[in-house]
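Subset of chains shown; positions unchanged.
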Amino acid sequence: MSKTSPGNFFEDFRLGQLIQHATPRTITAGDVALYTALYGPRFAVQSSDEFARAIGYPRAPVDDLLVFHVVFGKTVPDVSLNAVANLGYAECRFLKPVYPGDTLSASSEVIGLKENSNRKTGIVYVRSRGRNQHRQDVLEYVRWVMVRKRDEAAPAPAEQVPQLSDAVEAATLGGACPILNTAAYDYALAGAPYRLHDYKPGERIDHIDGMTVEEAEHQLATRLYQNTARVHFNLFSEAQGRFGKRLIYGGHAISLARALSFNGLANAFQVAAINGGRHVAPLFAGATVFAWSQVVARAELPGREDVGALRLRTFATTDRTCADFPGPTGQDYDPAVILDLDYWALIPR
Amino acid sequence: MSKTSPGNFFEDFRLGQLIQHATPRTITAGDVALYTALYGPRFAVQSSDEFARAIGYPRAPVDDLLVFHVVFGKTVPDVSLNAVANLGYAECRFLKPVYPGDTLSASSEVIGLKENSNRKTGIVYVRSRGRNQHRQDVLEYVRWVMVRKRDEAAPAPAEQVPQLSDAVEAATLGGACPILNTAAYDYALAGAPYRLHDYKPGERIDHIDGMTVEEAEHQLATRLYQNTARVHFNLFSEAQGRFGKRLIYGGHAISLARALSFNGLANAFQVAAINGGRHVAPLFAGATVFAWSQVVARAELPGREDVGALRLRTFATTDRTCADFPGPTGQDYDPAVILDLDYWALIPR
């Protein structure tokens, strides 16, 4: 029998199955520096130990999206190595802060299965969890992917599609953010004066700047996350594939859009939850990514005087500026849109 | 009102204005590793904790140019986002050593303003300072840039051009270098036997090696420095711009030239001051950078038996070796020259 794993196919998953993913990972200051070099984030809390300490963190926490990517990467060899498409995310919550030196591992539970009518593929729903060395969950999220069957004739499991929330409830946010002394939050150092109540639902913000993506960059990023999806790395096979070229990890687009969003959202320092996300179109090297955000909602958090939450919908485009806020157009999207991300960010009150 | 900052235009600056720049930054071993990967420096003091400790540092200090780039990067969103050209540096001094774990922030004072006769642009002179978490200045320098006006009709401020030194006085050098036990300085490990008095004013040194620059490399570098100048990252806009392509951050050329200069200046381990620097021509990806240096002067430092200073003029070229020392030719430069950097380096006596 082969010692090489080809990954799971649709018929390999069972409802309720719990998968412990391989390769625990200690996050270090080296990972943080690479994350900065890859995306150029400028949020003061994650950039400066001093800034973080002044407001009540023991030191600068690791960027939430770096945590997400590391946990996500671990799930790939078991969940999505034979995926045709990554269909969506939901119910993603950041539960505990992560600091350099923490070690993350990941597990997934199969919470839904649905064969497609062509019997060649099926949809797998998993709830994945990232856990630290103290066995505390730091992150959980639901993801669903369309996975190939090994054998079209394999019997289909009973269809089960999980009920998923449209949005994480604001009242459950904030676990990854200690109670902060926001009196010590220096708005000049943070880069802008705007707080929770300066943002109005419906408000639209063009983040202006654009960032061109290179092959070496997304490969470095995706390997840093120990994500093994071959579409990101293997030009030889992808040249013969659907796109004729390497497809960039969707999370790379999310991190680029988030880093660009500093210009306009400088104090929205923590991603507290991801309500949903859709990779509207693929991203390829050579494209320049732009982003804009709409404020969807504003929430106070029970028992917290320090921070509140903004529900944001951030759109990323390629090779198109966002001054006129390109987004959904009826059932479809402006053709330049590649990402539609709905998330909650914490911001001082 | 928009929450997005478009950066300052010429008419936004006021003489004497003090700007606190955003995003303090804790420098880590991760940044140091990236700096090594980006340029390949081989100076033993910055490369080895053991070597540094043996001669009297608490541990290996952070490369001076990494400190410079991080401080410089912070000034960009406020000072040069609307710059047409980075015209020069002067009076740059490294004042305290920086170690991994230190947090840097930056501020700038507007020390000069001069509208250009076309009324479309003006020159802004700033003295920028980098400061550590103990509120000690680690770096200061003057920079002047040509900045666009938002509105040609905006009234010009009173013209004020600061008097700047041609060179930093040798007697003021050395703040960033503790008193060293140079008896413990191992010249074999350092890579060459040459000390202060082995170099003669007028001597010219070809650093021989060449380094080709890739787009991914300078983008990683410039994001690592949280420098947001769009010309470095945004192919979509630059394709329509002056050069038709991304322009590489000038500091990237400085760091390449400095790293190449190890071959010939192995013991000139610290950049103590930058007297002046001129980006003679732009640098683009695909070019191979070479460098040579001329010894301009040699100085002993008051009260210091351990180290002295070499005043060096380092020229970088693209796609041209430096065996015949291409440099200024009358009013102009050899067409391959991209950098003319005048700096002081410390070296054991």
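When the chains are written out, they are named A and B in that same order, and each has its own residue count from 1.
Throughout what follows, a contact is a pair of C-beta atoms (placed from the backbone, for glycine too) under 8 Å apart; a residue touches a chain by one contact, two chains touch by 3 or more.
A quick note: this is a predicted structure, and the numbers were derived from the prediction, not measured.
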Whole-complex copies, counting every chain including the 2 in place: 3
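By our rule, only the chains that are shown with their structure count from here on.
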Euclidean distance of C-alpha centroids - subunit A vs subunit B, Å: 36
Touching residues (chain side subunit B, partner subunit A) in the complex: 2-6, 20, 22-26, 28-31, 33-34, 77, 100-101, 103, 105, 133, 214-217, 219-224, 226, 228, 230, 233-237, 246
Subunit B-facing residues of subunit A, complex: 28-34, 36-40, 42-44, 47-51, 60, 188-192, 194, 198-199, 205-212, 214-217, 220, 263-266, 286, 288, 290, 319-321
